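Omission of a single protein chain aside, the complex is shown with its protein chains in their original locations.
We call the chains A and B, going by the order they appear; numbering starts again at 1 in every chain.
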C-alpha cells in the first residue's frame, strides 16, 4: 500500500510541513523507521531518535517543537498513528461465517446471522449469540448467557450462565466472566459459602485482556460500563460497578462491591478495597492501594494511597531526616558548650 | 417462593422483632430492597440505607442497635443471609448425570456413579473420577489424577498428572493444579531446570477461584488443607503447605516451601516469601509483603510487613517529621539569639 504525505494528512486531519508528494509505504517505530516509512513522536523519551531516524516523515503534535524535514502536525499523534497502523497493517481478516462441526451447541440456542463458531466451542441451553459474533475456538458459553452482536471472543474464554456481554466487545484468551465471587463467612465449625446468585453485565465496546477474571454478583450484578478497557490478569470482584470509558492496566484488582465511576484511569498492579467509591476521572498510579473513597479527579499514589501532594510531602519528609539528624546533633553540641556557662 | 418472617426466623435460628406473619418473597441488598423483600445489615458502611430501604424486614446482629419496624435478630447476619439466598435464589441445577460423546476418556479411567462429563473434556490414563463429580466442559484431567466425590469443576480447568483433589471441592474456570514449580538453578553456561516430581494434594471442601495456579511439589507435595478458600488469580508455589479453613483473597501469592497454618486470613495482592511460616490464625492485610515468620494470631501490614503496632508507629513517625522540622527550626533560631550572649 502506498499513500502520499498529503493523502495521509487528509486521513488523520493534519497539516503537512514539508513535501506533500512524498510516498509512504509503511509505518514504523521511530528508532527503527526506514526511508519510505512514517513514524510518530508523542512521548518525549523518544525525542532523541529524531536525530537518527531514517523515516520519511514524522507525525507530531500541533505545537511540538521538532526539527525534521517532513512533519505531519495533528492534534493527537497517538490517535493519528493508530489510524495509520490500521491502514498499512490491516488486521487478520475476521473468519468467514461458519459453524465448525465439532462445536457443541444446545438445540435451543439462538444464533444470529453471520456468526463464526470455531472448533470445540460449547454453547449451553438458552444462550443467545448475536449477529457477526466470532468465537475463535475452545470457548465455553454457559446456560442462558447472551453475547452481543459483533463481539469477538478469542480462545479458551469462559462465560458462566446468565451473564451478558455487550456489542462489539473483544474478550481475549482465557478470560473468565461470571465465576462465583469470594463470598464466605466464618462460622464456628468452619467456613460457609454465600451463594452467588447475580450476573455479570458488560456494556458495548468493552475490551477485556487475557486471563482477566470478573466475578458474578451475589444478588445484583457486577457491571462494566460501555467503552471500558481492562488489561490482562485483572480481578474484578463480585458486585463491583465500573463506569464508562475507564482504563485499567494489568494485574490490578477491585474488591467486592466497590464502585468505579466513569473515565477513571487505573495503573498496573493497583488494589482497590471493597465497598468504596472512586470518583469520576480519578487517576490512580501503578501499585497503589486504595483504602478509602477517592474524590472525583483526584490523583492517588502509594499503599495505602494518598493524594499526590500528600504522597510527595511524605517522601520529602522521609528524605529530610538525615538533614534533621545532622542539625539536631549540632544543636546538642552547641548546647553542651553553652550549658556549663548557663 | 414465599416465607413468613416467622418461618424465616426459624430457618436462620433468629428472633423476630416485629410482625411474624409478614410474607417475604425475595432477598435483596439493602440499597435496592423493595417491599416483600428481606435484606441484611452487617457492615456499618451500609447503616445509612436503613433510613431509605423499602425492605419488609432486615436481618441484624443480636446486639445491633437498628431502628426498623421489622427485624430478625441472629448471631451472624452474613451467615443467616447466605442461608436465605440459597432458599430464594436456588443455584443452577447440577447437570444430570451424563457423559458427552465428545469427551475423550482413556479406557482405564475409573468413573464413579452419577458423574457428568461435559463436552470436549479429556481424561487421561489411570485417572479416577469420584461419584457425583461434574466436569462442565473443555477440562483436562491428567494421567493418574484423582478427583474426589461431589467435586464441581468449571470449564477450562487443568489438573496435571498424579494430582489429588478432595471431595466436594469447587474449582473455577481456568484453574491450573500441578504445573511445574519455578525450580531452576543458575550454572556457568545458563540456567538448568530442577525436575518437579511431587504432586498437589487438595483437601475436601476446598474452593479455588478462576485462573488460580497451584504448582506441584519438587519431591514432596504441595498441600491445601480442608475447607480452605482461594480467590481468583492466586499463585501457590511448589512445596507450599496451606492448613485448614484459611481464606486467601485475589491475586495473592505464596512462594515455594512456605507453610501457612490453619485459619489464616490473607488479603488481596499479598506476597509471602518462600521457606517461612505464617502461624495459626494470623491475619495479613491486603498488599502486605511477608518476609519473615509470622507469629500465630499476629496482624501484619505493609511491605515489608510488620505487626500492626509497629506499622502504625512507623506511619505516625513519618507524619511527625514536619512538626519535628518546625520545632528544630525554632530551637536553631532561639540558639542563634542565645549564642552571641553565650
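By definition in this document, a contact is a pair of C-beta atoms (placed from the backbone, for glycine too) under 8 Å apart; a residue touches a chain by one contact, two chains touch by 3 or more.
This is a predicted model, so every value here is computed, not measured.
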| Contacting the left-out chain in the complete assembly, out of B:255, B:286 or B:300 | B:255
| message | Considering the complete complex, identify which of B:11, B:86 or B:194 is in touch with the unshown chain. | response | B:194
| query | So which of A:85, A:106 or A:187 would be touching the chain we can't see? | reply | A:85
| What residues on chain B make contact with the chain left out of this view? | 102, 104, 120, 122, 138, 140, 143, 156, 158, 160-161, 174, 176, 179-180, 182-187, 190-195, 197, 211, 213, 215, 218-220, 233, 235, 237, 239, 251, 253, 255, 269, 271, 273, 275, 289, 303, 313-314, 317-318, 320-321, 324, 327-328, 331, 334-335, 337-338, 341
| In terms of residues, what is the contact footprint of the unshown chain on chain A? | 27-29, 32, 43, 45, 76, 78-79, 81-82, 85-86, 89, 91-92, 100, 102, 118-120, 136-138, 154-156, 170, 172-174, 205, 207, 209-211, 227, 229, 231-233, 245, 247, 249-251, 268-269, 286-287, 303, 318-319, 321-322, 324-325, 328, 331-332, 335, 338-339, 342
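Note that only the chains that are shown with their structure count from here on.
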| Geometric centre distance via CA averages, chain B-chain A, whole Å | 25
